[in-house]
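Heads up: the structure comes next, in structure tokens.
The other protein chains are all here in position, but one chain of the complex has been omitted.
Here is chain A:
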Amino acid sequence: MALKMVKGSIDRMFDKNLQDLVRGIRNHKEDEAKYISQCIDEIKQELKQDNIAVKANAVCKLTYLQMLGYDISWAAFNIIEVMSASKFTFKRIGYLAASQCFHEGTDVIMLTTNQIRKDLSSPSQYDTGVALTGLSCFVTPDLARDLANDIMTLMSHTKPYIRKKAVLIMYKVFLKYPESLRPAFPRLKEKLEDPDPGVQSAAVNVICELARRNPKNYLSLAPLFFKLMTSSTNNWVLIKIIKLFGALTPLEPRLGKKLIEPLTNLIHSTSAMSLLYECVNTVIAVLISLSSGMPNHSASIQLCVQKLRILIEDSDQNLKYLGLLAMSKILRTHPKSVQAHKDLVLQCLDDKDESIRLRALDLLYGMVSKKNLVEIVKKLMSHVDKAEGTTYRDELLTKIIDICSQCNYQHITNFQWYISVLVELTRLEGTRHGHLIAAQMLDVAIRVKAIRKFAVSQMSALLDSAHLVASSTQRNGICEVLYAAAWICGEFSEHLQEPHQTLEAMLRPKVTTLPGHIQAVYVQNVVKLYASILQQKEQAAEPEAAQDVTQLMVDRLPQFVQSADLEVQERASCILQLVKHIQKLQAKDVPVAEEVSALFAGELNPVAPKAQKKVPVPEGLDLDAWINEPPSDSESEDEKPKGIFHEEEQRHAKQRLPEADEEELARRREARKQEQANNPFYIKSSPSPQKRYQDMPGVEHIPVVQIDLSVPLKVPGMPMSDQYVKLEEERRHRQRLEKGRKKKKTKEKGKPRRHGSLHTESDEDITPAQQVDIVTEEMPENALPSDEDDKDPNDPYRALDIDLDRPLADSEKLPVQKHRNVDASKCADKEDVPGVEKKAKKPKKKEKKHREKEREKTEKGKEKEGEDLDFWLSTTPLPAAAPALKSSKHKKKKHKKEKEEKSKDKKKSKKKPPSDEAAEPVENGALDEEPLPPMSSYCLLAENSYIRMTYDIQGSLQKDSQVTVSVVLENQSRSFLKNMELNVLDSLNARLARPEGSSVRDGVPVPFQLPPGISNEAQFVFTIQSIVMAQKLKGTLSFIAKNDEGSTHEKLDFKLHFSCTSYLVTTPCYSDAFAKLLESGDLSMSSIKVDGISMSFQNLLAKICFHHHFSVVERVDSCASMYSRSIQGHHVCLLMKKGEKSVSVDGKCSDSTLLSNLLEELKATLAKC
């Protein structure tokens, strides 16, 4: 044995380790593949050995090779072997390899389940850690299901290192096994307030990731996150939370209102750019969700835009990029505020960084107006010429088209200019967006009737120029525009100046090199052209010329007949026969033009893309009904075919009927015409709106006549849209002059103008050159409203759209492996609730009861959650995050809120916001339950004629010996209160945290002043030694009251009461953990009973929860268990039972003094109910 070991290590001297492998590969540059295959052979040998160290070394090398792109899945089993090694060194290598190469298709992965479970419960935290890390990379649905419970247990591990990893991996588990989300969620939520910042950050991370996908399920967590946001100092966590709020605000506008203030404060105060940026982003999201209803939101917009401008102007390209990105979000809702920074955006277009240029392009889209469109597009066109990369050039091209075509071409005043821009864009070689340009050409030519003549002349020039045909090699390339050009020239051939020339251009042999679908269009439109030429010639009585054209067709068409493209071939042969027939007729001197033109009579109208979908189902037609009843099983086989055959015959007969009746046909045609005439959506050809335009004044100024278009166009590559810029300017100038003249005499002419008297040229003043009466796309009559909401059914995150507020059902518990790993489960139990001894199972009786009352609980639970959120959103005053920074504006707002709250308190009225009242009974179905009176945790501290102080004490689980006292100071006098200073007489047990360097006798200054009638909140931190007893601290608030008569020095004494309740922090508790806690026997017990209680149990619970910081663990009828935790980690469990007129409370707590004091306080509260 010993000998074998020695031999093993001697062998190993000659094994390569990872470093040798790397070095070897670097030394074999020429024959790397060969060298590596040699190494793989060696590795295979090593993997066959028994020595685990050798195996681990081999796997380590394999991981490296995997990184270089070599498949190592064949070694999966060996990897598992190394994973199960007992030494951490090897285990880690194994898990690393697994995380790199295992995936859902790896078949041996199921063998790892038990090994991973063993590692998860290993006493060494690093074994556990390594297993968690590995698992996070290759978790499969099966692994997730089998291990979910183990991982959930680890979330309460004693080591923060494990806790944070376990929390984080839960997200992966949820993704693979969505059923685990609900059972695990309470604990995950608990981890948001974990004392370790790493764990907290991980929990925030996971919840943010979940909430991003399904925000509505996480709205109820908003108060908790809000608290974290105002208390956390970890920027990473803050950023996550703020991003999360950005996702939540669209769902709950009230949340947005609450957020604006702390976010604005953060924007002002933070020095971290990343945080600032995220704050701005979320403020933008809030403002978008509010959009209206916030009186001073323009101030916030201004603040954001102003901060973003600073970012954009920064020399750091990253900030510039992000600034532009955020700016584009504002643009969507508040274009005006962004448009002011057009200069900046245009400047960014010249940036050397492509990402920044692209962002600036995005912004441009929203910045164009009628006034500046031409100028902006001109700038973009010059960039197109300069752009070196095709991606950026293509992006420019699409942006130009987007910008021009947005909102039904609303910014385009001169379509001739636009067409010439499009024509200019055809000079782009190698673009992938030929079809885009083509689509635009078609769209404009069809929908803007006035432009057709111009368009046709341009298109015929395009057909003439050879450069487009030459580029036909590329798919979707620029030759696509020929498709549009050919169609336009054919369809609107009546506008062609020299149809014959165009016809010849379209029949050139070179055309056959174009893609098939373009050739097909060529062939079809050649005939249209031909038809119109024939007509022309016949009218001019030039039969020879007509015959020449026919001859040309007969000569050239065969080249298309030989085409390999079926469509082209079919059309060409068809048409060739037709033309030959015409030729025969022509030879007999028969006039044919009329008949040929009749082939293409009528006008094509644009149809909306969704028209087909929106055709309504006619009344009485049930699409789901069977046309023929499906054959029932009882029916005999013989009868069936007969029946079908019979019916078919009947149908045939019916179809033939109408054909026979010519009269009937004519009648129907007439009826249809009538119907069309009455149909507002049908666009009739005769009284076109463009006709009216002919009569409009100012038509003569349209610059069509002035340009000799054919000349510049034949030289592709010469910019010509510039001409239009100049012409457009001239036109506008003329228009202005004309308007000035007209203004005095004519008011009935033209459109009524609102800003007629203004001299500056506003957007509305620019009348388009063409009457842009764009033909609207056709829609079927009574089109159905569209349901755009088509979500991707394959979205993996949809599975996680789970209602988290509903209490857990027993069936939802995570599967627990009970056999075998006895050690493991013991271990897990211990970690579950620290300091609790494991015991067997919980009583079965309870479980049964629990299930019985499941339904009822569901209702109650929902009601409670909903109320909590509403309550938080409506009444709680804002915690003062940074009081020193608050402006007086804030104070005023706050004051208002405060007052509202107070008035509610005073009246103790049961009135709630009307919407809530209306919705509530329907929602929870508990009609007999009286609504909860609004509650405030603030109670009176002291009051005199000058000032009124109310206070609330909050503890935090993160700081075990600190509480924060929030004091709301309200100025009740007409004096101005300043120099306020708060001081208390410290006791041995409780001290006020004073600024560094000040003595015990110094007070703590209040960081604000109070004008008359204003209130604000200040926070003071106290250090507490022991929390088991309540105590009172005497204190004084001193201040200077200043009014017209002068200023006086005043003071107000108070007694600050630290009840034991104030050391409790509402902590949700999982019912399992609660049961274990109760059974542990570590807790001392005490009970009280209070008589004469009239309040309903539901309200009683709510009151206790609110004022005494408890959370309900479970409620059954008039009995409830509740849990809370002190800042020093004492568990407090209560069992409340309600009798006829009395309530008894049994309490269990890790400290008996604390418990008895708490119960006394409870008693006092209950006595008031």
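Throughout what follows, contacts are C-beta pairs under 8 Å (C-beta built on N, C-alpha and C of every residue); 3 or more make two chains touch, one makes a residue touch a chain; residues count from 1.
The definition used in the following text is that contacts and distances are computed from a predicted model.
Matching "Cell cycle control protein", "AP-3 complex subunit sigma-2 isoform X2", "Protein O-linked-mannose beta-1,2-N-acetylglucosaminyltransferase" or "glutathione transferase" against the UniProt entry of the left-out chain gives the name "AP-3 complex subunit sigma-2 isoform X2". The chain that is not drawn here is touched, among residues A:49, A:66 or A:987, by A:66.
Against the chain not displayed here, chain A makes contact via residues 9-10, 12-15, 17-20, 22-23, 26-27, 29, 53, 56-57, 60, 63-64, 66-71, 87-90, 92-93, 96, 99-100, 102-104, 124, 126, 129, 132-133, 135-139, 161, 164-165, 168-169, 171-172, 197-198, 201-202, 205-206, 208-209, 212, 235-236, 239, 243, 273-274, 277-278, 317-318, 320-322, 352-356, 358.
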